[in-house]
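Here the structure comes first, spelled out in structure tokens, and everything after it is commentary.
Complex shown without one protein chain; remaining protein chains in place.
Up next is chain A:
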Amino acid sequence: MSTLTPVSRTPVSFYVPVVALAGALAGLLIGAAQGSSLLGIVAGALLMSGCAFAITQLIEAERSSRWGLTALLAVGGLVLGGLAAALIGAVFGWVFGWFIFWLFEGRYRAYVPLYLTPGQVLWHHSFRVICGAILVFLITPILVVMPLSFNAQDFFTFTPEMLRFDPAGYSLKHYEDFFTNSDWQGALANSVKIAPAATFLSVAFGTLAAIGLSQAHVPFRRAIMAILISPMIVPLIISAAGMYFFYSRIGLQGTYTGVVLAHAALGIPFVIITVTATLVGFDNSLTRAAANMGAGPVTTFFRVQMPLILPGVISGGLFAFITSFDEVVVVLFVGSAGQKTLPWQMFTGLREQISPTILAVATILVIISVALLTVVELLRRRSERLRGMSPG
């Protein structure tokens, strides 16, 4: 991005108070963790405004003073609280060094249009900070789980050894437990059996339904669509209780078939939605052309339509797969202990035996989910690229 506004240095009366404010906020975070918020606020504000004044007015060499601040806070952290605190100190030092010069040199104005008022510039940056904070809020619980899964103890606790980065505080034993414990392996096997089968049914029925419902001549299209989508809208616990009594009567409760069917019903809406969206860009004259050349409806579907809507089908299938793979409520009702899936095992494990093995499994599942979503995104991009080239 090119510079939109020429920048100039700002007066001390502007950037020192702003840095003091940021320092107070950082001090509040650290102070609250150490037990005295007030002391943290005051110390943070004083320390940071002092540093800001010193490195801009007395040293002025940006590069070296920023490194100096990082090193200073790292050493301070090391003296006060060991290795982990040193790391935190270094991060704070680096961020504040950048922040001070960002304000001092007036760089904060460089990439916003010249005509904005100071209030608008403030909002421009606040908006980004708020968005970042929301992202952190959403992602932190997931990130906290990951280091805890390497805990050497059998509790969900950051031990003093872990905080000191002592290798003795970390261990892979919970991963080992997951891969050797028969309960977890049985649950994994069940999940691996149930999820692909449910995905296959969801994809088959969902794709057919989406194609049918995108034909203009089908009566009651909206009503049928609403019914098929309903498992996504009705509270899961209601579907689950209903399925429990219904499946019990027809002998499907507590069987693999029952769980697969229940999960397929939950997955179908995802497939319908994604495939319908892909069909919007599908040119129906292609199927007419195929028919014109003598292909039957089935051949036309597999040779012409399917390859073009495949990205939508696969991404719908991936959502159906994740739904089944992560689902706990319905399987608790429809399944019996013989069909215990991974989420079920995690659920009972959390309640009855809070063991970090759950965190190890969670970490593995997060990685799998991220991988699957990456695939979806890549497919989406590919489909956009292809659509750009295809006629219509």
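Criterion: a residue touches a chain if its C-beta (ideal position, glycine included) is under 8 Å from a C-beta of that chain, and two chains touch if they have at least 3 such contacts; residues count from 1.
Everything below uses one rule, namely that contacts and distances are computed from a predicted model.
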Candidate names "Cytochrome d ubiquinol oxidase subunit II", "Glutathione-dependent formaldehyde dehydrogenase", "Spermidine/putrescine ABC transporter substrate-binding protein" or "RNA polymerase sigma factor"; UniProt protein name, chain not shown: "Spermidine/putrescine ABC transporter substrate-binding protein"
Selected residue (touches chain absent from view) among A:Glu62, A:Asp154 or A:Asp177: A:Asp154
Option touching the unshown chain, where A:Met48, A:Ala90 or A:Ile194 are the choices: A:Ile194
Options A:Phe92, A:Phe150 or A:Tyr244, residue touching the unrepresented chain: A:Tyr244
Residue, one of A:Ser214, A:Thr255, A:Thr287 or A:Ser369, that touches the chain absent here: A:Thr255
Absent chain, residues of chain A that touch it: 153-157, 183, 193-194, 196-197, 199-201, 244-245, 248-249, 251, 253-257, 260, 302, 306-307, 310, 336-338, 340, 348-354
